[in-house]
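Only one protein chain is missing from this complex, and each of the others stays in its spot.
Each chain carries a letter (A, B and C) given by its place in the written order, and its residues are counted from 1.
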Amino acid sequence: MVVRVAVAGASGYAGGEVLRLLLSHPEVEIGALTGHSNAGQLLGGLQPHLVPLAGRTLEATTPEALAGHDVVFLALPHGQSAAVAAQLGDDVLVVDMGADHRLKDSADWDRFYGAPHAGTWPYGLPELPGHRAALAGTRRIAVPGCFPTAVSLALYPAYQARLAEPEAVIVAATGTSGAGKALKPHLLGSEVMGTVTPYGVGGVHRHTPEMVQNLSPFAGERVCVSFTANLVPMPRGILATCSAKALPGTTAESLRAAYEKAYADEPFVRLLPEGVWPTTKSVYGSNAVHLQVAHDASAGRIIAISAIDNLTKGTAGGAVQSMNIALGLPETLGLSTIGVAP
Amino acid sequence: MVVRVAVAGASGYAGGEVLRLLLSHPEVEIGALTGHSNAGQLLGGLQPHLVPLAGRTLEATTPEALAGHDVVFLALPHGQSAAVAAQLGDDVLVVDMGADHRLKDSADWDRFYGAPHAGTWPYGLPELPGHRAALAGTRRIAVPGCFPTAVSLALYPAYQARLAEPEAVIVAATGTSGAGKALKPHLLGSEVMGTVTPYGVGGVHRHTPEMVQNLSPFAGERVCVSFTANLVPMPRGILATCSAKALPGTTAESLRAAYEKAYADEPFVRLLPEGVWPTTKSVYGSNAVHLQVAHDASAGRIIAISAIDNLTKGTAGGAVQSMNIALGLPETLGLSTIGVAP
Amino acid sequence: MVVRVAVAGASGYAGGEVLRLLLSHPEVEIGALTGHSNAGQLLGGLQPHLVPLAGRTLEATTPEALAGHDVVFLALPHGQSAAVAAQLGDDVLVVDMGADHRLKDSADWDRFYGAPHAGTWPYGLPELPGHRAALAGTRRIAVPGCFPTAVSLALYPAYQARLAEPEAVIVAATGTSGAGKALKPHLLGSEVMGTVTPYGVGGVHRHTPEMVQNLSPFAGERVCVSFTANLVPMPRGILATCSAKALPGTTAESLRAAYEKAYADEPFVRLLPEGVWPTTKSVYGSNAVHLQVAHDASAGRIIAISAIDNLTKGTAGGAVQSMNIALGLPETLGLSTIGVAP
Partner (left out) sequence: MVVRVAVAGASGYAGGEVLRLLLSHPEVEIGALTGHSNAGQLLGGLQPHLVPLAGRTLEATTPEALAGHDVVFLALPHGQSAAVAAQLGDDVLVVDMGADHRLKDSADWDRFYGAPHAGTWPYGLPELPGHRAALAGTRRIAVPGCFPTAVSLALYPAYQARLAEPEAVIVAATGTSGAGKALKPHLLGSEVMGTVTPYGVGGVHRHTPEMVQNLSPFAGERVCVSFTANLVPMPRGILATCSAKALPGTTAESLRAAYEKAYADEPFVRLLPEGVWPTTKSVYGSNAVHLQVAHDASAGRIIAISAIDNLTKGTAGGAVQSMNIALGLPETLGLSTIGVAP
């Protein structure tokens, strides 16, 4: 089987990462690479780490350029995916790494993104019960946001086992690549190095409704989420510190059992040995999720911490994983749990 | 007035920082500098940034070396301050930058530190109502921990104004200098750069009872604290993301008013303009506290974020500030709100 | 004496740094702050670390705004200083932190900068023999480039003592603030962290002719300079590794003697103890120059390495130092040799 793949938005970080992974995917042949302002340029100047593709030229993102592929990855700004997807035909697998097709509730979309809602596609987080089946054979995939990936996997087992109250407090540290290549003053190296900066504080971060959407079905009621992101001086990685009040009867044992059960057969999720907490370096460049959970009896809370690479499992790796499922390929093909450390 | 000052533990980060500040203090003359394993070495080799003291030799930490000073700063490992202080005489101002004399409850001390409790000294966080008076004229000061400084100042006004429930959830990012110069594998540069690592998770961090002790009086009941520290790749700085459920009737306006009132006359605390969140770089090397607060109506929580330099306001700057009060000097002498950025 | 100072270009890194220093200068009163695209904004939003100036508003850079000051610091893009200075009157001390008035040779200016040459002003590197006298009483100062400061101080004593051949090879690592706040893709944090990038390679770096101009008089002939800059992941600091073939008869002793003699009375230059090499952290935020020199007998070369803070001694600190000399103030007023470390 040879899967012919195009990437729209190949000059950005998400586009570059999906190409990095696809280059090692044994069933994939890389076809068209498209861009907007960079159309006509060589990829070697834009993504110098992708040596095998250095001589490829970016085309403009047009239906003609994207035609003739089995899979098209969209790494586009918010609001642009629907129009491109509409031109691609129902038999083409479209994997949207942007936010356009994640949210089910149009009111949420309107409130947090403020553009017309493009509709909802199968959600590419296979580790959430029920989602793997929905991805099998689909030709449209909405890749989750990086923070919702880290947070949902950290907390859903506690909700599924009814060990936590439906009010979650989450503070997630993230590397700078999550903000993309946009030229903004606060993203300059001089501004980022040596400092931590919060953003999206007070309920306004766009990933908040996606977390609520993911967790609520497991809690059996709406989960209220307080989410704060912290920008830290590293290029990649998310460490999500998540907690919620423990429901009566929760113990360290019942908590661990819930997580062990949830992730016993998941190839990319590693529940660390008891007492060992995750660190983002261990998942640098890999599709792994490292996870630990504890019961703080004194504060009456459960606390779960997950580490992912925001560009890999948090974006492009999750996208490839879901592509594999949709195409009926082995789910782990072209993906790895081995990080680049130190 | 010339205040003659000795520093015990001058080779470490806290010792180095207090010397950095004292060198710019107009009323201070720097006397004995002592160390343990580094006794006999030149300070120039241990603290090469302190050029004016490069030719000074570290003495051993003995009563003789420390005798004859008006003030002695102790930057010693936990459990060693009491014995040194006992030999110094009641007229000498002893400023303990370690943890030994912070906690009032010996059971807390036993549980978190596990050594005999050395007793409680006036607590050097002048911005907490009531503490400034207790520091005036004292000859013993317990310098607060770096996290409790950041957290207590971020949350006490909400408790004082009865706007928050007594259950606080705190995740604080910290630079590596907070862990000191100890040679531990996880503190190597190769391990620290490019990664975020949680530690002291699940109610076991030693600074937790100190936060409870500081906040509870303002809440009128015991405040339950869930605290998690995140080690991030920078040498200095703490960003504390603190939240608690809002009590009924709390509004964005009542919240801001509480903080404006609490800090109207504080020289080192800056409540940022509405909507602007603090960043640690802005307080790099300064004694300032940058602070912002918001009411997340959707999650029903108040959220307060503070930024300090863990070595300055969080340790040595707070120590000098309290020294100034104890000696009857202007409180801001030798200290600054101007950070080194970018 | 109260010196009333204006800063044109107060929103950039050089402007911010000179304000940071001037805030601690006992004889200075800070007057107008001007900007271009940021005119009308509060400084608190642009330079949040300068708390005492947070409420000041940036004016447009006009003759009216700059009138009525004793000193005007210019932190402007290349080519703009001359026009502003022409409007300021001969009795105003104008300190140009840009490149416009550094080079004596108009052909060099044309080749490396490509704009009309604005002329040459007294050069603000007081440690170079002869320059201090030229600065006394002047009302026009050209502040040296950051790399020429580090390199000239590292090498001139070897040339003055005729110990080195007139062909110098220099590789200098620099923090990112040297590139300013311009929004360029390669200066994004995601691009800068975790990497080293050379630039200005092969004789094209604009600071090269300035090094030649500074060193040649001491060599007694034109010094040929091969200069390469390396951008490294830190916000501040320059470490210049400089070498040249040793002339016959050079010994470790004669070399050290030359440097000891050159810097015996310099308040900001510290020749480190033998065998200790400088590190940029030790001069972080200070006006100090740390320096070491060695004779590599095997390779037949002398090697000198200097560390400065590119924004302090390399720009704004050097500017204040020269201002002090020009005004007849003590040269070290408002400046420090104490770095912020770790």
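Everything that follows uses one rule, which is that a residue touches a chain if its C-beta (ideal position, glycine included) is under 8 Å from a C-beta of that chain, and two chains touch if they have at least 3 such contacts.
Just so it is clear, the model here is predicted, and its values are computed rather than measured.
Please provide the labels of all shown chains that the missing chain touches.
In the entire complex, chains touched by the missing one are A, B, C.
Pick from C:A14, C:A82, C:M234 or C:L311: which residue touches the chain that isn't shown?
Per the contact definition at the top, the residue touching the missing chain is C:M234.
For a quick check of understanding: of B:V71, B:V84, B:M234 or B:I338, which residue touches the chain that isn't displayed?
B:M234
Which residue from C:I303, C:I325 or C:I338 sits in contact with the chain not drawn here?
Among C:I303, C:I325 or C:I338, only C:I303 touches the chain that is not shown.
Would you write out the residues of chain B that touch the absent chain, in ascending order?
13, 175-177, 179, 181, 183-185, 187-194, 233-235
Could you please point out the chain A residues that touch the chain left off the display?
Contacting residues on chain A, toward the hidden partner: 13, 16, 20, 23-24, 44-45, 47-52, 54, 177, 193-194, 235-236, 270, 272-273, 276, 279, 281-286, 288, 290, 336-342.
For chain C, which positions touch the chain that isn't shown here?
167, 169, 171, 173, 190-191, 193-199, 201-203, 208, 224-226, 228, 230, 232-237, 239, 241, 243, 245, 277-282, 284, 292, 294-301, 303, 305, 307, 342
Criterion: only the chains that are shown with their structure count from here on.
When the CA atoms of chain B are placed over those of chain C, what is the turn angle between 0 and 180 degrees, to the nearest 5?
Rounded to 5 degrees, the superposing rotation is 180 degrees.
For chain A versus chain B, which are copies of one sequence, does the interface use mostly the same residue numbers on each side, meaning over half shared, or is it different?
Same, since most residue numbers here occur in both copies.
As a quick test, compute the distance in whole Å between the mean CA positions of chain A and chain C.
Inter-chain centre distance comes to 45 Å.
Give, as an integer number of Å, the spacing between the C-alpha centres of chain B and chain A.
Whole-Å distance between the two chain centres: 37.
Hey, what residues on chain A touch two or more of the other chains?
Those would be 190-191, 193-194, 233-235.
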